[in-house]
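Sharing a structure below in structure tokens format, with a few things to ask.
Removed from the display is one protein chain of the complex; every other protein chain stays in position.
Chain naming follows the written order as A and B, and within any one chain the residues start at number 1.
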Amino acid sequence: MPVTADAPRASRTSAGTHAVEVIGVGKSFGPVRALDHVDLHLDDGEFLAVLGPSGCGKTTLLRCLAGFERIDEGRLAVHGRAVALPGIHLPPHRRQVAVVPQEGALFPHLSVADNVGFGLPRRSPRTQRSRRVEECLELVGLTGLGRRMPHELSGGQQQRVALARALAPRPPLVLLDEPFSALDASLRVELRRDVRDALHADGATAILVTHDQGEALSMADQVAVMREGRVHQVATPEDVYAAPVDAWVASFVGEADLFPVPDAGAEGLVETPLGRVEVTGGVDDATHVLVRPEQVVLGGHGIPAQVRTVDFHGHDALVTLALDDGTLVHSRSGAHPPAVGTRVGLRVQGACRAVPGGLPGPAPAPTQ
Amino acid sequence: MALAATAVALLPLGYLLLRTAEGGLPAWWETVATERVARLATTSLLLALVVTLACLVIGVGSAWLVTRSDTPGRAPLAVLLALPLAVPSYVAAFTWVSVSDLWSGDPGARFEGFGAAALVLTLYTYPYVYLPVAAALARVDASQEEVARSLGCGPWRTLTTVTLPQVRPAIAGGGLLAALYVLADFGAVSILRLDTFTRAIFTALSSGFNRSMALTLATVLVLLTLAILGGEGRTRRAGARFSTAAVSRPAPALDLGPWRFVGTGVLTLVVITALGVPALSLARWIAAGSSAGQAWDRIGGAAWGSLSASLLGALLTVALALPVGLLAARHPGRLSALLERAAYLAHALPGVVVGLSLVFFGVTVALPLYQTTWLLALAYASLFLPLAVAAVASAAAQAPPSLEEAAQSLGTSPARVFTRVTLPLTLPGIGAGAALVFLTAMKELPATLLLRPTGMETLATRLWSATGIGRYAEAAPYALLLVALAALPTWVVVRRTGIVPADATGPRPARGVPRPADPAPTEPAVSP
Partner (left out) sequence: MIRVTRLALVGALLPMTLAACSPTEEQAPASEDTATEATDAADDSADEAAPESDGTLTLYSGRNEELVQPVLDDFTSETGIEVEVRYADTAAMAAQLLEEGENSPADAFLAQDAGALGAVSAEGLLEELPPETLDLVADTYQSADGTWVGLTGRSRVLAYNTGAVPEDELPASVQELTGPEWTGRVGVAPTNASFQSFVTAMRVLEGEDAAATWLEGLAANDPQIRERNGEIVADVDSGAIDVGLVNHYYVYELAEEQGVAPEELDVALHFFPDGDTGALVNISGLGLVGEQPDTDAQTLVDYLLSDAGQTYFVEQTSEYPMIEGLEGPAGLPALEELETPDIDLNDLEDLQTTIGMITEAGLL
């Protein structure tokens, strides 16, 4: 595998520590700063989701990793091998970074099997090839469909083929570019699970780019939350949800009510519109206390509030309540939410997180 | 590569500048700034305008009827409507003149002049509009129209405000080709005796042996072309290049009710007038003359000459069009737009001027190629590059960049990506472009006469030879075979554009996926 002249030296400096390294990567399109000192690390077999609203730079990051775009600064390394430095750009076909594009982008003129086998070495024996193709099709649950043409498949099946095609050459890194966005919601849940399982089963290292927090939280080992070209937080899904680093992440990932705290860095019992709540994990510059809807319990006693709206989801419901002073609060209730207009009492259960950051960012994506 | 390809198209232009510069600007101005030139320009532009408008009406109307209505017989009509493209304008004009006695009571009355030229040119030029518009209409996304209908737009308003704007690039591109064709045409205007620029150029050449006058007039033609290109460019909007890549749900045919028979009637009338008149005329020639038999022993050689020269011309043209078309489709920008537009400049020049420029080029630069099929093919490339460039550009849109990126990310080198992904996907569209160039080259006469290898015959040159001494019966078989051979690639073009209604071509593809063996829609006219 040919590499750029600088690659051996560069790879020594970071040898073997991570499967994928993104260090201080910057990329601008004219005046727009698409990536601003992005740092990320992935271990072998790890699955990272890059989560952010549209325009946050996550797709640019993916295209830089794949080699479709050049970076302005920083470095990208895959399996210890530098693939991009400023001025040095390993072309996409030498990176061994396989992409699963948004619409699948199956080659319409090739059969499913030929699509899957597309990236396999041309000189590999026929039997070996077809074995790997079968294996990958099995991995994505499409055993026996190798002779079909892409247009004979449903949208979900097409995405499965696209994943199988990416996995077939066993690339050190698989990139998934919002691969489920064009699918029906019901299909999406099932496919997410299958894709995650297939990636794990194949031991692939993968990065998923998505704006859908449900997708990121449910699939990935690690989640990187991006906004305006910067990575705000990298953590496990649980930590991103439970311990967001700032108010913006808190409100982008999941439903969140944020209330200002009287003193920055306050800890212990803090006075909020919801009464006194226990605040933990506060950092020095924490300015808000984060209350998740599931912490707001509706019952006979507590702070009086009126039910404004109910978003019913079947297994639960998101209830929006207005306190007497007009403050809006969200609560996740059981399958029997109170009727709109009724007055209820509410209280906060468990400890709350204090987070820094001013006003929440752009409106968070709707949660399912 | 793209620059080199465009240079081929600009060869005639360079020659014109060179020759005009020999005389100097004052001499040029003196020749150009005359009342006659102003009159010629007015006539040429007016003819181009009238014919283009008529082509737009017939082309867009028939394209809509064939692709979007329940007009009975639309499948065969879709093919037949494209066939007038196979009739050379000189054959068309001549046959129209020679049957005009049938309906004219006064034997002295002549079928000639502006109206006649406009009629004949329209009948044989409208396929330039019909083909790309029908191809585009066949791919229009039904959902947009449904939204418009649901918002209270009637069928007519939906057509004018939603459907037609979507296919506007195809309409504008087709109109441009029609306009340039009219400007460059000599056969029809000379036979129908309308004094246009091309006729003045030929007259200057043929009666005064006055090259400088002829070429000076040709430079004015180039200026007119620039004006038309500029005007057409203003009607375009940027973007939406790849918007058609994913095949959308085909729109249902509109129920015309009893009017659908009117549709069939009108379309049949167009086909019958365009194809019936030449057929009738050729039949009369064969019946009336005694020389028909003489054609048969030479027709094979002439057909071979036509096929080989046109095939080589088509392949060379497409090879040159590939870089320009791909550049225009993949990297839209000032440079690519400029290169693409430049390809159109020679398209409005009469064949004799392009032929002479290639004679000059051959004799001064490429003597070993002079009077070989290669130089003739190069002349065809010069003349017909825009047809191929447009086809390549729209075919390239058929292989969206995401497919190439996916292939690259799987470790495939750019060269292999091209051969394994881009080429298979774009080949049908490029093939359609080649077919269009092929059939146009078959019809070409003046440049062929100047540049063919000594002794080589084509159907067009034999036709010219036979009619030159009034042997119309001998000419008729050549004309018939020429039209028949040109009809084959025309049919290919029609098939590739996906115009022929679904029920005639097999099942429609699943939604959201490009058809595998799907003929890449060809828009012989669309540029960014």
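One rule holds in what follows: contacts are C-beta pairs under 8 Å (C-beta built on N, C-alpha and C of every residue); 3 or more make two chains touch, one makes a residue touch a chain.
Note that the structure is a prediction, hence the values are computed from the model and not measured.
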For the chain that is not shown, enumerate the shown chains it touches in the whole assembly.
B
Per the whole complex, from B:69, B:203 or B:268 the residue touching the absent chain is B:203
Given B:347, B:443 or B:471, the one touching the chain that is not displayed
B:471
So which of B:21, B:223, B:272 or B:288 would be touching the chain we can't see?
B:288
What residue numbers in subunit B mark contact with the hidden partner chain?
1, 36, 101, 107-108, 110, 190-191, 193, 195, 203-211, 214, 288-291, 304-305, 308-309, 311-312, 315-316, 319, 322-323, 326, 330, 352, 355-356, 359-360, 363-364, 367-368, 370-374, 377, 414-415, 417-419, 422-423, 446, 449-450, 452-456, 461, 465-466, 468-473
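What we mean here is this: only the chains that are shown with their structure count from here on.
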Subunit A and subunit B, separation of their C-alpha mean positions in angstrom
52
Along subunit B, where are the residues that touch subunit A in the complex?
246, 400, 402-403, 405-414, 417, 420-421, 424-425, 509-510, 512-518
Help me check something: in the complex, which residues belonging to subunit A touch subunit B?
66-68, 91-99, 101-103, 105-110, 118-119, 149-153, 155, 158, 162, 165-166, 169, 171, 175, 182
